[in-house]
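Every protein chain but one is kept in place in this view of the complex.
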Amino acid sequence: MEYIFEYEFEVRDYECDIQGIVNNANYQHYMEHARHRFIQNFGLDFAELTKENIILVVTKAELQYKKSLKSNDKFVCRMNIGKQGIRYIFYEDIYRLPDNELCTKGRFEIVSLIDGKLGLSEKLEKSLPFMKMV
Amino acid sequence: MEYIFEYEFEVRDYECDIQGIVNNANYQHYMEHARHRFIQNFGLDFAELTKENIILVVTKAELQYKKSLKSNDKFVCRMNIGKQGIRYIFYEDIYRLPDNELCTKGRFEIVSLIDGKLGLSEKLEKSLPFMKMV
Amino acid sequence: MEYIFEYEFEVRDYECDIQGIVNNANYQHYMEHARHRFIQNFGLDFAELTKENIILVVTKAELQYKKSLKSNDKFVCRMNIGKQGIRYIFYEDIYRLPDNELCTKGRFEIVSLIDGKLGLSEKLEKSLPFMKMV
Partner (left out) sequence: MEYIFEYEFEVRDYECDIQGIVNNANYQHYMEHARHRFIQNFGLDFAELTKENIILVVTKAELQYKKSLKSNDKFVCRMNIGKQGIRYIFYEDIYRLPDNELCTKGRFEIVSLIDGKLGLSEKLEKSLPFMKMV
């Protein structure tokens, strides 16, 4: 998969649980933060979107856990975005650094509510570089 | 879907984010806690499993978000468990109470590592009432 | 110390960190949730307070950690409330159940902003049973 954006993180100890590895749910937190930075990178601002009554909602989240991150690890979330009908699909894969080991694959379906109704936002259509979906 | 176990929760305000609804990742936390209570309900104890070198690992998590939970909501996580080869499949659906509105559907694939190797644990096989998988 | 309200909890595994005990910051989460239930117990509703432009803000938090809570523990947060000038002081002590071992003592200073200005709210004054402060 080709990536068009990436964001780096480091593990914080409090994100690790009893087994000394990052808790499963925390990867969803990492990926949410990466999505927010992704959106900003393409000139969109959430505060502005909200004022214009454009709300982005996650309807589905799929995460595949391959290898665990642990205390002191650094990693990067590499991303791309596609579109299926009125759904935006975010691909977010987490690789450990510096060895680039794939740790977690994420796929998120997101819809936009314009004035409370499902629909495509012109602003998003213009700003985000959707890849062709197979 | 038929459920064989359920566990009740209430929303805590700190679990809600900027929009005043429970953050997406927090549903994974609820479902993890429900899985731990589920296991205990069928007589398994994690400390004991760990001592016997049986480690349960989540390899895949899928969550479908239908309706948001918010501050002051009470809810229940209803569950069933299946098996596909060496994978255990946990179905965990969250319903708001008391109106029983379906909020989130969860599906988790879990494998067991016996002495570090993927395999089926006799203890788990005997204790957990797997439903027939279609 | 005399307590006028209490709220019960159980530990969730994801709240525990690398040492298998509840992470320090999580006690602040428990105590925040207990404060919200305390307020409701005395007839106050946050949504209503916010609409009337009465905002409660924590200005100081002090926690003393005596004994750690761990996986499977149940506990209770016992509370009382005092007043010092324009500050409300919440006392929140966490005891493990059923043995009543004192785990954590908490003291929180809270002020109310009425229309953006520090002040005492008549509503809070009437509803909350402040103990005499020494």
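Brief remarks follow.
Read from first to last, the chains carry the letters A, B and C; within each, the first residue is number 1.
FYI, contacts are C-beta pairs under 8 Å (C-beta built on N, C-alpha and C of every residue); 3 or more make two chains touch, one makes a residue touch a chain.
Remember, it's a predicted structure, so these values are computed and weren't measured experimentally.
Shown as candidates are B:17, B:48 or B:125; the residue that touches the absent chain is B:17. The chain not shown here touches chain B at positions 13-14, 16-18, 20, 23, 25, 71. Residue-level contact of chain A with the missing chain is found at 12-14, 29, 32-33, 36, 46, 71.
Although one chain is not displayed, chain C still touches it through residues 19, 23-26, 28-29, 32, 55, 57-65.
Note that only the chains that are shown with their structure count from here on.
Legend note: the chain whose CA centroid lies nearest the centroid of all displayed protein CA atoms is B.
Residue numbering at the chain B/chain C interface overlaps substantially, since over half of the positions present are found in both copies. Per-chain Cα centroids separate chain A from chain C by 34 Å. Centroids of chain B and chain C (each the mean of its C-alpha atoms) stand 30 Å apart. Of all residues in chain B, those that touch two or more other chains are 29, 32.
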